[in-house]
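With one protein chain removed, the remaining protein chains of the complex are shown where they sit.
Here the chain labels run A, B and C in written order, and each chain numbers its own residues starting at 1.
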Amino acid sequence: MLVVMDVSATPQQIEQVVKVIESRGCTARPIPGGDRVSIGVLNNRGPVDASMFIGLPGVKDAVPITKPYKLVSRETKAGDTLIQVGEVTIGNGHLTIIAGPCAIESETQAITIAGYVKKAGAHLFRGGAFKPRTSPYSFQGLGEEGLKILAKVRERTGMPVVTEVMDFPTFDQVEHYSDVLQIGTRNMQNFSLLKRAGESYRPILLKRGMAATIEEWLMAAEYIMAQGNHQVILCERGVRTFVHHSRNTLDLSAVPVVRKESHLPIIVDPSHAAGRRDQVLPLSRAAVAANAHGLMVEVHHQPEKALSDGAQSLYPDQFDILCRQVTDIFAVSGGQEPF
Amino acid sequence: MLVVMDVSATPQQIEQVVKVIESRGCTARPIPGGDRVSIGVLNNRGPVDASMFIGLPGVKDAVPITKPYKLVSRETKAGDTLIQVGEVTIGNGHLTIIAGPCAIESETQAITIAGYVKKAGAHLFRGGAFKPRTSPYSFQGLGEEGLKILAKVRERTGMPVVTEVMDFPTFDQVEHYSDVLQIGTRNMQNFSLLKRAGESYRPILLKRGMAATIEEWLMAAEYIMAQGNHQVILCERGVRTFVHHSRNTLDLSAVPVVRKESHLPIIVDPSHAAGRRDQVLPLSRAAVAANAHGLMVEVHHQPEKALSDGAQSLYPDQFDILCRQVTDIFAVSGGQEPF
Amino acid sequence: MLVVMDVSATPQQIEQVVKVIESRGCTARPIPGGDRVSIGVLNNRGPVDASMFIGLPGVKDAVPITKPYKLVSRETKAGDTLIQVGEVTIGNGHLTIIAGPCAIESETQAITIAGYVKKAGAHLFRGGAFKPRTSPYSFQGLGEEGLKILAKVRERTGMPVVTEVMDFPTFDQVEHYSDVLQIGTRNMQNFSLLKRAGESYRPILLKRGMAATIEEWLMAAEYIMAQGNHQVILCERGVRTFVHHSRNTLDLSAVPVVRKESHLPIIVDPSHAAGRRDQVLPLSRAAVAANAHGLMVEVHHQPEKALSDGAQSLYPDQFDILCRQVTDIFAVSGGQEPF
Partner (left out) sequence: MLVVMDVSATPQQIEQVVKVIESRGCTARPIPGGDRVSIGVLNNRGPVDASMFIGLPGVKDAVPITKPYKLVSRETKAGDTLIQVGEVTIGNGHLTIIAGPCAIESETQAITIAGYVKKAGAHLFRGGAFKPRTSPYSFQGLGEEGLKILAKVRERTGMPVVTEVMDFPTFDQVEHYSDVLQIGTRNMQNFSLLKRAGESYRPILLKRGMAATIEEWLMAAEYIMAQGNHQVILCERGVRTFVHHSRNTLDLSAVPVVRKESHLPIIVDPSHAAGRRDQVLPLSRAAVAANAHGLMVEVHHQPEKALSDGAQSLYPDQFDILCRQVTDIFAVSGGQEPF
């Protein structure tokens, strides 16, 4: 934190800021400048809140300098985290493809789609049992029945499964059936859910909030890790902007930034970013080209009959092309930046 | 919903769209235009999903026409909803001021601040017992102890109290102690929490999500009302934009839009929008001038020592000025638009 | 500027940053911290570019500390700038209302509307002669004929006139006819136009760019002032966000921020922010309540026949109510913050 004083700040005002800093157990280092004085806040243990200073007389601004996250930071752990799900490894050097329908609609539907995506090259199967829907009148998912279908898919195909967990009352249930637990974009700062996830024995796939900064996203991962669960996979899925030709705006610069700041793996969900089938293939290639560790893609064999998100679901033969193209691109970028 | 076909769409493609519409129990009405055909979707009971159409061959776009909300809509209930909390009425014709610290820190702190804000003219007291914090290492609130302090404030001052409820495990507790339950911006689409709130006997103060459209916000209220609780107070608190001179950008056009679309009362939280004390007074006046039904303002007698959000908390004498100014402005605008 | 080094930065890397700073004629002040070293950049004359540092080895970030503007800053000139246009004074202590149609369509239309708005209390008349339109096929304004009509309005009513200037070839013409020259939101960073405006003898009404930060906006004013024209009126007109219930999102916290940072007057255009008639009155009241120095409002006696922006134009009797309400609100807020 750097506290910037007004040009006209008095020595008494500077002294007061120093006292506030020291009262919090930090070290204050005044830096006389050409025009004005700034005061560095050093040796802070936890996060320092700009709001302690911004209202004080003579203070112009308080600028955060260091990042508030610890456990997620590459400064704490230099080597990449690899996450093992059954026989699948997620993280640096691997390209992991997760695919399946938006929602589990029936056993036949799930098994059919799982067959297609496995054949095309997917490593994990996804499908929603509990669905967060904007409208209370929309299909809300099959619930536990959906979880049981997921378990059957795993049994039949050998693919580990990923599904979303939405709340406390159903957490144990989802944890029991699913190999990876997804926390959705709307729950990224549901801190109670994050804490419960931090006590889970399952890897957590943490989607970025639709208006979250990378710092807030990494702090959400920090909540999980602070409870002891270090198996966190980050998932970029687009952010909300003024743009409306896609459902969200996929923020691919998040990939190099997260890979630099953190040791955790980061995958990309092009389907929710796009919201339209015809953007999914180019965005998938782009995500792998940007060195994401994997993709999560929606696939449906009858998207026009899907109970949710049909518009963004690929047909199986389209997903087949996708798998081949992203594999070739992964071979080019190698998954590692040369500089 | 209006399905817009490509200029080059074939009769077969149009026919397929008609079939999909009818398979959902709706009526299809093709509208031949100058250049292209559009197809109206009529007599839908629930929301119609654009995604059913967007991926079909020959379809250029699917444009939603009607709003998906029912119970919150003024088309369903023309008269304004008034919400009674003790002796305080919230809604059309009333200006309700809610004030207090960001977080309850101690009994002395709460009672002191409550005394100040009551004297200045506040109708309800606010204070956080369970605090959603970006960092797991920040002060998370006093929990049940905080709730008990809130109860004492009510006992001493007669003011009803408002506090945030964050999750299932603590819902009953918060419901027991607090007169109004606040659902925070980060939980606006925590649908499980919304459903539980819909079963509560307490009025719900529903903050707008920091990147929520008004439609999504009203649909969140619809979740609560669909469970039977019709006592919902909406609270605009700023949205996330590229702007960084305030913590969020207060969206005051939401006030006339919500008042037109819905019968529910809408108040404004200028403190979280601003994030800085010196913007709170002008934004408070502006909110009342825009015909909000009330304000929720953070006040602290020692903001430089506050455990959270001190920078945006007003001093008691500043809050005093605020109450007088907004009362005068409410007298001008009358709380009702002349056109 | 504060250059923040990596935790693992070497003394050589720190030395290199110091050298780069000194090679630009500035003073480098290394600040050893608990974890890492930061280096302050002092005694810079002009703006220091973060890009000089961000790419260097061992550098984690470069954080701007001081503001780049000089002439617009209240640190340079403490007292409020008042701008005189005929008998009208714009700035602190005054509430100036500018009103008229979006575009000048005919002499009859302009004179008719001018009569209405003058009677209601407007101080200046506005109307576009050269119109920036999104489509090349839309009405582009009457050009010089429109300017001549504006001159007649001034002659008949005594009201000074405001109109937009779009480019070099027509600058002299507009400057000749109009009392105040408006630079539109799309030209806020048309630096050539700003420089020409800086050589003008007319006051410039500078609209905020639809995605401009306050810093960029003040820097645009700085371009004008740096050429010698110190008569700049700033105009907030809404910014582009994800919100779509209004054409733009009116950013009223810009008013207190600009009033604190700069001595220049700031007015608000609620019509372009709203884009819909029914939001204009509440946003106008809100803008005055936030202590804007004035309003610019679109009025048309036959908005359903207007050649542009009819949807946001008030009827004359609505504008009449607006003038009375904002005058009453101005009396409450007094145009000056008490703290």
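Note that in this section a contact is a pair of C-beta atoms (placed from the backbone, for glycine too) under 8 Å apart; a residue touches a chain by one contact, two chains touch by 3 or more.
If you're wondering where the values come from, they're calculated on a predicted model, not measured in any experiment.
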Listed residues B:118, B:240 or B:277, member touching the removed chain: B:240
Contact partner of the left-out chain, one of B:38, B:109, B:140 or B:229: B:38
Interface residues of chain B (partner: the chain not displayed): 2, 4, 7, 27, 29, 31, 33-36, 38, 40, 42-44, 61, 63, 65-66, 75, 240-242, 244
Touching residues on chain C - with respect to the absent chain: 20, 46-47, 49-56, 68, 132-138, 166-169, 186-187, 189-193, 195, 210-211, 216, 219, 222-223, 226, 240, 275-277, 303-304, 306, 308-313
Hidden partner interface residues of chain A, rising order: 211, 213-214, 239, 241-246, 249-257, 260, 273-274, 278-279, 281-283, 285-291, 318, 321, 325, 328-329, 332-333, 337-339
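As a working rule, only the chains that are shown with their structure count from here on.
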Approximate Å spacing (C-alpha centroids) for the pair chain B, chain C: 30
Per-residue overlap in chain B, given as positions that touch at least 2 other chains: 211
